[in-house]
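With one protein chain held back, the other chains of the complex are shown just where they sit.
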Amino acid sequence: MSGTPEQAIQVRELRKTYVVPEREGGLAAAARSLVRRRTREVPAVAGISFDVAPGEIVGFLGPNGAGKTTTLKVLSGLLHPTSGEVTALGHVPWQRETAFLRRMTLIMGQRNQLAWDIPVVDSFDLNRAIYQIPAAEYRERVKELVELLELEELLRKPVRNLSLGERMKCEVAGSLLHRPDVLFLDEPTIGLDVTMQRRIRNFIAHYTERTGATTLLTSHYMADVEALCRRVLVIHHGQLLYDGDLAGLVTRFSPHKTIVIDLEPSGPAVDGRIEALVGSPDWLVSHAEDRLTLRVPRSETAAVTTRLLANLQVADVIVEEPPIDEVIDLVFAAGPADAQAKDAR
Amino acid sequence: MRGLPLRQLVDVYRAKFRAEIALQFAYRWALAIWLLGLLLQPIVYLVVWTTVARSQGGTVGGFSARDFAAYFTIFMVVNQLTFTWHYWEFEWRVRQGFFSPLLLRPIHPLHNDLAENVTFKLLTFTVVAPVAVLLLVTFNASLNPSPWQVLAFLPALVFAFALRFLLEWTLALAAFWLTRVTAINQAYYLAVVFLSGQMAPLELLPEAVQVIAAVLPFRWMVAFPVETVLGRLSPMEVAVGLAAQLIWIGLALGLLRFGWRAGVRRYSAVGA
Partner (left out) sequence: MLWLSFRLGALNAIQYRADFMVQLFQSLIGLGIALGGIAVVFSQTDQLGGWRQEELIALIGVFMLVGGLIAVVIRPSMEQLMEGVRLGTLDFTLTKPADAQVLVSVKRVEIWRLVEVVLGAALIVLAMVQLGERVSLERVAAFAVTMLAGVAIVYSFLLILSTLAFWLVRLENILVIFHSMYEAGRWPVGIYPPWLRATLTFVVPVAFAITVPVEALVGRLEPATLVGSLLLAVAFLIASRWFWRLGLRHYTGASA
């Protein structure tokens, strides 16, 4: 899949390796390091490639240290990659051309971009000047943002006096004043309560829908990703494990489905026959009172369900995909080698 | 980061100005305390040298007690108008990642600091100026510059500020390479104390030190405008001084451009 100019973002074989000083514990070792310092290379991103089409909203999944933030920082021009090619909106990000910087934004849930000590509205005004937003448009956008995010009360307060959630609302609003075409969101909802998470999430959805902005999002909260992203990139140890839609991720990485069967309490006892009926003792997760829980290979699901329905007095049947969080855990637990083996299958 | 339209710059500076005023107002007590400390410095040196002058029957190296009063008071004003603090903030900025938001903006971070600096100076000058007048009167300072000296003082002052700002911003870039730059900054600060004429008029220092202060940029960053308005320099010396300032400003600009490019490259290589 060769990159076409219509792509908003193109990443080819991106690598980023950090050089960090090697440290041992203890005073003696530290003293030794005065003389000679050992360094070690830590690959953060180890060769990933992907494209993002204009208007797409893509979620980045991966455990801490997987390389998500590094990738976002490369894409937003803060980091110079070790090797590889990247274009965003037709620009090479780390050249940090004004034309590029004006059209994108990076929001980091754990960092403040608004000045800590001055009222929010003054920071907004500064952004207006820096991004050369025409006065009329600026007023209109602020008004709209104030309504959508309920910022009215917050504008006059210094940022340090805001709660985390309020701060994040202002942070998001301030970062979108210049109507960026590309949004990089690194954990935008981290640490927020559930209501506030939903708030921010809905707002981002609203913004991207209205402006058609291309968005890359990392989040620890699957709810964010499920609500916003049709497509996800799973990255682990700096490598791309999966690129596709969420549903596909589940079929690909979870070879099992869960079957829960409630039996008629009045029915005959099933204890003796149960293992034969299920097909394999390994598939039976639990059998308590009138409820059977099974974990069955995807391909066997239909057969097992049919068999059980035919031979038992069943009150209710539920066949479900495992929760997405569990699947993600499974992916990370498997690691790149297993994942690639699955690819080959 | 080139081709910034002037209109945009003016707009940014105005916005920054408003924000900064709000900020300083919020911290007016801290500001007052800081000013108090600032004002003490010239008094200490003034007292020491006045004591010396008195014990020597009135003058030391051509400076009377009244001359010292004028020198150290004007020095305080010039020093206050030209000093910068940004090189103290860089280490923290780099370490805490506060540089990243500045780099994401479509405007050179230098403008952020320059706007902040100028605003702060304008605000504090409203206190420093009356205090300077008060000091001049209290210590009966002898200050009577001729019109041309006052006229020459203005460009000398502006150049001194430009030079000091550019050089100290360049110095600040060291934070991109070194994790702890406090020691370097302090070393630099001490050099400024000694070589810019803060401790004693450069004339009273040994010949060799005077040469060093003049060859390096230190004299041109503070002492020179002071000497000009005190009437201690001939027109020729003033002209040479202004030229030296311009040459250093040129050098500083070159250094800053080069250092900034290398610094950002470094920053974006090791992890922003």
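A and B are the chain letters, set down in written order, and residue numbers restart from 1 in every chain.
Criterion: a contact is a pair of C-beta atoms (placed from the backbone, for glycine too) under 8 Å apart; a residue touches a chain by one contact, two chains touch by 3 or more.
As the structure is a prediction and not an experimental result, all values here were calculated from the model.
Only one of B:Gln8, B:Gln41, B:Ser64 or B:Ser142 touches the absent chain when the whole complex is considered: B:Gln41. From the options A:Glu97, A:Asp117, A:Asp243 or A:Asp290, the residue with contact to the chain not on display is A:Asp117.
Summary of contacts with the chain left out: across B:Val10, B:Leu151, B:Ala187 or B:Val211, the touching residue is B:Ala187.
For the chain left out of this panel, the touching residue among B:Leu81, B:Ala200, B:Ala223 or B:Ala269 is B:Ala200. Residue-level contact of subunit B with the missing chain is found at 26-27, 29-31, 33-34, 36-38, 40-41, 43-44, 47-49, 51-52, 55-56, 60-61, 178-180, 182-184, 186-187, 190-191, 193-194, 199-200, 204-206, 209.
Note that only the chains that are shown with their structure count from here on.
Every residue of subunit B that touches subunit A in the complex is listed here, in rising order: 1-4, 8, 11-12, 14-16, 18-20, 22-23, 26-27, 97, 100-101, 103-107, 264-265, 268-272.
Residues 18-19, 70, 73, 76-80, 94, 96, 98, 101-102, 105-106, 108, 111-113, 115, 117-119, 122-123, 125-126, 128-132, 158 of subunit A touch subunit B in their complex.
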